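Heads up, one of the protein chains got dropped from this complex, but the rest are sitting where they should.
As written, the chain order gives the labels A, B and C, with residue 1 at the start of each chain.
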């Protein structure tokens, strides 16, 4: 049963130093506000898993929270590079960053295996690529019926998964819709989970395309309107494309990034 | 792209003697009218796959269309046995019936593997049961990461899958909702597919909980109002519980069943 | 509380309902399990979460459904998921607290047969088969079996292991990789059997009111062990019976009795 709580309390309780942390949301519903709270609480040595690290993990990485990144595509969508990510990989700043790299299909299936309670998933993929050689998390399995060789990836079971959703009811049942990405699987695969929501409602009216996470698979719900900014929440807010573009200059420069951290995160004054 | 056609034409084209045929629908949306058309067109030597054979396959089996049954639970829900199924298994009447038997989880995962284009699926199941020994379609795989042993089942790829749905648009996109069972997977796993629908509409309004099968994975759509009778179509009809109860007496007796076939199916006068 | 009369089926259902703690997640099959779960929800366990294998999670039917796929389950569920999903994401990882199973045969180690009586290839009676039972038996944190007790149903060894209880005894579940605790309770029309803590053999631990140990022994296909402290279950209360009968009268939403 999910408890309804505040974001600082939820992060304090559920996100721990050294955790495997997954913050998911595929372009849509990215839990930025929760990430900023993780930075504010100075979490460190995190293994941060996410299909598309995006600005949210560029910020966590630049702030020194992350020891290892598990991912499949690390760019600023439509803009260019993630400069804090590149600085960590290319120069070890502010701390060296270990990489565990997959394809989208591999990452998605790793969450599926985790959500399903099995230790691995099977897919067509990786065959002939250099990814297999550089990731300990890719193996080959043989079909016991046809003899065909396929790829296997290990289940990804985060210690804690954080997602953002449109709404929850007072019992802690969560409802999200629009592009729902891999959030259901990431929550079900995790040992602990935290959901930030735009609003708390008495009832969850049925909604086309909605995914419901029953309260009994969620640990905490925190009401954080705009908690996905600068990404968007379908039905509540638009994507702040200007923020993504402005991030390019901020993140290129360590000093500018440090200023951003001070002014926008550590003060708690972040717009999100 | 799906063609909009009639049920007799669709069955004539898409369901062939000797096919692996799947007619799915989990209590809800069972494509009875299409099954009766298969009987009327005297299809034979079918390998009939379905999680819950139910009355629909009791009728196909009794009519002599089926050589082999692939299934996981063969009863008359809430009533008792499937007597035509039992007569075929216990006495070889009207033709001997080969069985390939799974659990629900095994059957569901077989369709998932088929829909996913991989030759097998992995699950926790079968371990310690007699099912493994009696089904050639259960094997063991070892997790390449943990060494744990799990069960594997082969992909189930029907030659043709038939389902019933609430509606389709004129382009052949299909929409179904309520309990949607394993229909999406059964259609995606199949080489050919036929959908009977309650109605054809200009647009498919978004509907909570709806599954959409895009026209490009469907071969034919036939408008058959009440095509799921005596099962039900959420939003259109109620389950005819009396029919399920009456079936017990009809199906217990070969002569009564033959009369039912003559009067209700071969005449084309069946209510559905 | 006044004396009321009740049938053995009602007694079984009431005892099964009492086995369900509030807020538990219960994987519900049709028939007596569904009746028991809905009785529990209408009495001591209002926040019991009902999961049906049709993919309806958190169903709150106002009347007893006639099948596991009744529309009322979808209409009242917290969410409806596909059948592959209910097995892979919700049952398999061990999220469900209690699974209910019936049995045509159950043996002294709680293994269950719902497939065939006699030889598989030359069956005496062909039964419906596995359905969701093998994975319910494997993955629910705990399993409750409900079965009418006779020497035909409680047999030394089942003809076919559809669903594993304790295999051939202690340690077998772990060896087979089954994550749940197995059949912790077998509720019959005569009493309750539980696995012996040492070797997992089903042992009579409780009798229904008015039933003797000898009756239970006579209705068991192996020499039945009886717990030292075998107790007697509380008879159904008037409240339990009232709710139960009201539920049963509304099965399928029709106001009539079930076939």
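The rule is simple: a residue touches a chain if its C-beta (ideal position, glycine included) is under 8 Å from a C-beta of that chain, and two chains touch if they have at least 3 such contacts.
From a predicted model like this one, the values you see are computed outputs, not experimental measurements.
Put simply, the missing chain touches A, B once the whole complex is considered.
Only one residue in the set A:36, A:164 or A:184 touches the chain that does not appear here, and it is A:184. The hidden chain makes contact, of the residues A:39, A:63 or A:112, with A:112.
From the options A:60, A:123 or A:213, the residue with contact to the unseen chain in the full assembly is A:123.
Residue A:102 is the one among A:43, A:102 or A:229 that touches the chain missing from this view. Touch with the hidden chain on the side of chain B covers residues 1, 115-118, 173, 184-185, 188, 211-212, 214, 216-217. Remark: the residues of chain A touching the chain excluded from display are 26-28, 51-52, 71-75, 77-79, 81-82, 85-86, 89-90, 101-105, 108-109, 111-112, 123-131, 134, 148-150, 178-182, 184-185, 209, 211, 232, 234, 238-239, 241, 244-245.
Heads up, the rule we're going with is that only the chains that are shown with their structure count from here on.
As a matter of contact connectivity, taking chain C out of the picture leaves the rest undivided, in one piece.
The mean-CA centres of chain B and chain C are about 28 angstrom from one another, to the nearest whole unit. Rounded to a whole number, the gap between the C-alpha centres of chain A and chain C is 40 angstrom. Within chain C, residues 88, 92, 139, 179 each touch two or more of the remaining chains. Annotation for chain B: residues 123-124, 148, 150, 209 touch two or more other chains.
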